[in-house]
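With one protein chain removed, the remaining protein chains of the complex are shown where they sit.
Here the chain labels run A, B and C in written order, and each chain numbers its own residues starting at 1.
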Amino acid sequence: MEKRLKVIEKDDVVVRFSGDSGDGMQLTGTLFSTTSALFGHDISTFPDYPSEIRAPQGTVGGVSGFQVHIGHKQVNTPGDYADVLVAMNPAAVRANARYLAKGSTIIYDSDSFTEKQILRAGYKSDPFIEDKLDGMHLIAAPITTLVKEVLKDTELDPKSILRTKNMFALGMVYWLFDSKLKYTEDFIEEKFGKKPLMAEANSKVLRAGYYYAETIQAIAPSYRVSPANIEKGTYRNINGNQATSWGLLAAAEKAGLKLFIGSYPITPATGILEELALRKDLGAKSLQAEDEIAGICSAIGASFAGSLAVTSTSGPGFALKSEALNLAVMTELPLVVINVQRGGPSTGLPTKTEQADLWQALYGRNGESPVVVMAAGTPSDCFHYAFRAAKIAIEYMTPVVLLTDSYLANGSEPWKIPSMSDMPSIKVPWAEKTETEYLPYERDPVKHSRKWAVPGMAGLEHRIGGLEKTIRGSVSYTPENHEYMVKIRNEKVEAVVAEVPDLKVTGADNGDLLVIGWGSSHGHVVTAVTELQEEGYNVSAVNFNYIRPLPKNTAQVFEGFKKLVVCELNLGQFANYLRIKHQKFTYHQYNKVQGLPFTVKEIKEYCIKLLEEK
Amino acid sequence: MEKRLKVIEKDDVVVRFSGDSGDGMQLTGTLFSTTSALFGHDISTFPDYPSEIRAPQGTVGGVSGFQVHIGHKQVNTPGDYADVLVAMNPAAVRANARYLAKGSTIIYDSDSFTEKQILRAGYKSDPFIEDKLDGMHLIAAPITTLVKEVLKDTELDPKSILRTKNMFALGMVYWLFDSKLKYTEDFIEEKFGKKPLMAEANSKVLRAGYYYAETIQAIAPSYRVSPANIEKGTYRNINGNQATSWGLLAAAEKAGLKLFIGSYPITPATGILEELALRKDLGAKSLQAEDEIAGICSAIGASFAGSLAVTSTSGPGFALKSEALNLAVMTELPLVVINVQRGGPSTGLPTKTEQADLWQALYGRNGESPVVVMAAGTPSDCFHYAFRAAKIAIEYMTPVVLLTDSYLANGSEPWKIPSMSDMPSIKVPWAEKTETEYLPYERDPVKHSRKWAVPGMAGLEHRIGGLEKTIRGSVSYTPENHEYMVKIRNEKVEAVVAEVPDLKVTGADNGDLLVIGWGSSHGHVVTAVTELQEEGYNVSAVNFNYIRPLPKNTAQVFEGFKKLVVCELNLGQFANYLRIKHQKFTYHQYNKVQGLPFTVKEIKEYCIKLLEEK
Amino acid sequence: MTETTTHENHYVAKDFKSDQEVRWCPGCGDHGILASLQKVLAELDIPKEKYVFVSGIGCSSRLPYYMNTYGFHGIHGRAAPIATGIKIANPDLMVWMMTGDGDALAIGGNHFIHAIRRNIDIKIILFNNEIYGLTKGQYSPTSKKGLVTKTSPYGTIEEPFRIGELTIGASGRFFARTVDYNLQLSNEVYKETALFNGTAVVEVIQNCVIFNDGAHDLITNKETRDDNTLVLRHGEPMIFGKNRDKGITLENLKLKVIKFGENGYTEKDVLVHDAHEPNPGIHYRLAGMHLPEYPVALGVIRSIRDHTYDEAMRDQHVRIQEASKIKSVDELLHSGATWKK
Partner (left out) sequence: MTETTTHENHYVAKDFKSDQEVRWCPGCGDHGILASLQKVLAELDIPKEKYVFVSGIGCSSRLPYYMNTYGFHGIHGRAAPIATGIKIANPDLMVWMMTGDGDALAIGGNHFIHAIRRNIDIKIILFNNEIYGLTKGQYSPTSKKGLVTKTSPYGTIEEPFRIGELTIGASGRFFARTVDYNLQLSNEVYKETALFNGTAVVEVIQNCVIFNDGAHDLITNKETRDDNTLVLRHGEPMIFGKNRDKGITLENLKLKVIKFGENGYTEKDVLVHDAHEPNPGIHYRLAGMHLPEYPVALGVIRSIRDHTYDEAMRDQHVRIQEASKIKSVDELLHSGATWKK
């Protein structure tokens, strides 16, 4: 599933405020633009009023919009398509539906989506379905109700109260973009200087919107890639969590197994459990467990009973699963553990992205505890890597940890829909009743995997568990047996290298600098390097999706370059892992730990600096 | 607390079976010797019968003994002092009390310790206290009762039943030494060939003893070091868990804090909770929590409230604590976490030793999660390192993980009792109410530690938690703040290097080979190297007790040697850590993962081989 | 906890407001709980620095930030052991625990029942909105069977916990129930909670306006609430209803709702509430009453003074320290068998 995409990262974003003429959208847009400009962004704006001064309320004609294009780099246009749309009513949706970028975010006042208003906007049913926007990132907020509630103790008249709705929406957008409220508050102060009631009301509502977005953990997808050489085919939008879930469903279907997921909700991983809970139509069984430990343990139970078992979580929950993950290591049962990384440590920054759980995935358990570790690179390839993770787990009878992150989980992109008949087959290593006794830990000579006998199969009854044991499954404290088992479990995971495709280099095989990324660094690393190449630099890039084991040709690729730099959103975990696995190379590090993805610009700047140093 | 000990590891052990003449001790001893010899051990035995044929039952005069000295190397004598004593009655204890090695293990039939028997043996009160044996490793087993129970359905007469007691004791000893039962079973079969009832009874009881020892997780201390240049002073025997507990009590006293321990029982760490539960006399507060998570969380709460807070556990429990440990990292509260390592992964080998939780201690948490990591080297220096761990935790406001292991926890050795007035002081970084606002995350410019304000201090009220936060303690999602905090938490842990003494090299500062150990490798590494030096090899040794941060002079020491080898009981965790921290050196590895400590012999052999390779 | 002596600290509710802006959704029941707690604290005679507010994770668990006292925002589900550690470390503190139905009963269920069993002096305020608010609307262990949420798109298939039954089943000595915006009852209940010594559990019927709006409608809206709730007060008869014409009696081993004047029932048949009866049988039933068969009981349902864990630990320490000869670490190190070299 290698797609050749020219990955373009937009260091810029287009926001459109849209509502009825009376909704104060122009003001909102202006305030947002100015705040952005003050923050140092380049901006370009485009206000568009309805042609009539007072168009019929609630109709498409009455919609007033204000579009802002903000960017790190020079911004030359107000943008063609909006990435974020604020829609105060159904008409605003209708008016803008075709000007939305793929995978954009729509914040809307759900209170205004009454049947009457919907009809008035010209819809017959659900606007989002009618306009095929249900693949977008929809954030419904009952803005009218909330504004009334915030101001319930004020002496303002109802009309003035409703006039502050735009501030609520603006507050939410500010939260999405981590903006400061200061400029807008000062503006309000000044504008309503003589009407303290109004000033206070507007400020209050602005902050209420901001906090509301925080409280509901509103997250805007921040990842966008556009295919360059677009292949023929049927496309859809897909986000990382959905792609992960579907990849697992695909693997279950291919393997002929039932899919089981046992999870506990946690941002930003909840979407996987939510998606699979929907998929009862395809026979997926989901358990919302009482906690993360129960989540993984139920999955281990389901695996013992013959399901394709999955547990999904994020950093803190992954920490809680460590003890039980070792039970899967010891019992050598197939298990897919998905960790959607977020900012840490501890509760950290729950809605932000980071790549700092790599150590935990590799080494965060007691004893010698080898597991396969993989990382997806883009929202849509979560499908591919989830499928592969399941295939390896089953065929090698091993737990596999798949790392994604907040950035992938919430990001969406157009995706060429694969056909199930093109997907590789998955061979389940079923045990069979034979003349000789079933030995639970007898191994395949190449893969070192054991055979899978599940309850219900007559004559294969056996007992396993977390104590060290012999080939027969009986408990053993024998020194030599323990050493043998520790080593063979390790070798089994190393043997997975047979499934790992060689690293593909973006650019020449030799050069001055190799930029190394892993997982979701993909887009930024490849884009930065492609741009550098276009600018004449002797630079190439690789991005790792298989971490343990590493691709066979890793050292060989590294050898082609004078310098190596590892880019990751942590303090250098993958770089250190490479120091262990390929000690002979010198690794530079480019790290960022801000809860944000890289920008292309900063990677390029760092690379140029590194190339200039001698 | 650097003691200059010449560390001698005994690769040999002396076992003495002792009981009434009718107790069958000679047979037991012979069977044990033969089994050991068959296993490849060198042996030397010494039977000593009572002078009278039928001495009065239960008296010292009636005691019959059989001593076996077994060893890996050549064994030349039956041994001076016994390391393991099997005592079938009080008289057997009396007869052997002064022939016991320090820290030896006594397995005794508690059923025979009736008042009458005790008096008969010449004791007035508790034999173990009277003979000052309460510092020994005592294993009480109600052998008589258990034997009766095992054979309750047999048709044997009561007397014959009691005659099998020796087999129960023998079974227990076999378990302690991981011996096979086969030879003894064959012997029984042959001996009682004509009396199937007797044969069956003896076999049954033998196995019952073996399983009993397994069930109660009987562990024999296996570590013995004898001081060479013995300093003047008062000595006592101490085992690792006790020394750890007492080191913590000492730190609490020095710091003027109350000690709090919140733990959940788990082999081999339970001894620490048990010891501190006894120490209510010194004000120690202990909570046997409902699980490991509650254990660490209660300790975090106690720390927030101003106690010296501790939680103790072993591998699987340590895994469960990972999430909460990060809460301590984030809130920057002092906390000592003791992990008494055992064989893993998962439940693994609960009673066996291993050093395979190093990764977990260093990296087993979500996000960038720096903690101080230390490891004790001998049973008695657990006191010293527990004290130091507490001192660092308090003075730097940080969690500290102290690693010991089964081998240290259960091993005991003579220890020169320190005086509290010689212990270093501990300065608690209390916050004080000043004119300016208390800022929970304001830092010491050198240590980077924050100040400690605890509930009850008026005017310092504040709120902290697991979300990322600013210097004022308020929640913050700001990218720059997060990056700053991630880095400063890291730097704080690195700043602890100021407390870390330089590595001391055993031997010359330059040479052909440096043998590197950490934690409990101490004894074997140093002994092996000392012996090699005596044999003329150009070899030195270092043993690490501070893992994160590493001693300042680490690289400098490494530079003096042509080759480096890291010896550890895992697959190479410390070696890999050194590859990260000091990438430029080449590390050889000598690893063992058998649930057993090293032997001096195998380290020496490996070193000689390595020296011979070019 | 500190004994209440003369009223020296003249606090007003505002003194307990922290400088952090309250970030809950407008209209959220949490605002009511916060206001009520601040008012009650101001009425107690305890210095501000002696309060500690501990919480787990969830919307509800944000409360400590808004309270100008010592506060600890823990991790999900673990507020109870954190609070336990604080209370043991310093029994002079008054420790409040703020938690949600997910925090206390899903991931934190075990700590919850163990705190109750130990009877450690912690005041647990459980915000029951029958949903996971902070993570945007998944069902919780108290969600009504059949509820459609993000993780139960076809309706849940599990019976909810009844918090009162669970609490009393775990040997709970104090259980009360109140409603977020019923400030009068809440003040009363929180005050009794503050003064109680031991693990106190208060279930607050709380409305999440965003993800589970109206879940408690039958017992909170003006029209129906009086007929659907029964406010229990120690020593008072169990009478309820808009017209105070209904009551609770015991019949055939079961509680029964009666209407005065019907089937010959009168006020005399009504049970009188005894919150201090040690035998938990009747409290278990009262706490478990639920619609439609029964009204939901509010107020303090059970309140039994028993030895607390912190008291017992203190007693044991005093006793042992008096008896022991070991008074310092030096003495400890030299105790037992030693020898000189």
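Annotations for the structure displayed:
Here is the rule we go by: a contact is a pair of C-beta atoms (placed from the backbone, for glycine too) under 8 Å apart; a residue touches a chain by one contact, two chains touch by 3 or more.
These numbers were taken from a predicted model, which means no experiment stands behind them.
Taking every chain of the complex into account, the chain not shown here touches A, B, C. Of the candidate positions A:Ala289, A:Leu514 or A:Leu596, contact with the unshown chain belongs to A:Ala289.
Among B:Asp12, B:Glu290, B:Asp381 or B:Glu413, the one in contact with the hidden chain is B:Glu290. From the options A:Val60, A:Met88, A:Ala324 or A:Val337, the residue with contact to the chain not on display is A:Ala324. Across the entire complex, the residue among B:Ser18, B:Asn202, B:Ser322 or B:Thr347 in touch with the chain not shown is B:Thr347.
Where chain B meets the omitted chain, the residues involved are 142, 145-147, 149-150, 152, 207-208, 211-212, 214-217, 264-267, 270, 273-274, 277-278, 280, 286, 288, 290-292, 316, 346-347. Residues of chain A that touch the chain left out of the display are 132-135, 230-237, 246, 249-250, 253, 258, 260, 262, 279-283, 285, 287, 289-291, 293-295, 297-307, 309, 323-324, 327, 331, 416-420, 454-467, 474-475.
Residues of chain C that touch the chain left out of the display are 107-110, 113-114, 117-119, 141, 154-155, 157-162, 165-171, 250, 253-255, 271, 279-282, 284-285, 288, 306, 309, 312-313, 316, 319-320.
The rule we apply is simple: only the chains that are shown with their structure count from here on.
Chain contacts: chain C has residues 57, 75 touching two or more partner chains.
Counting partner chains per residue, chain A shows two or more touched chains at residues 316, 346-347.
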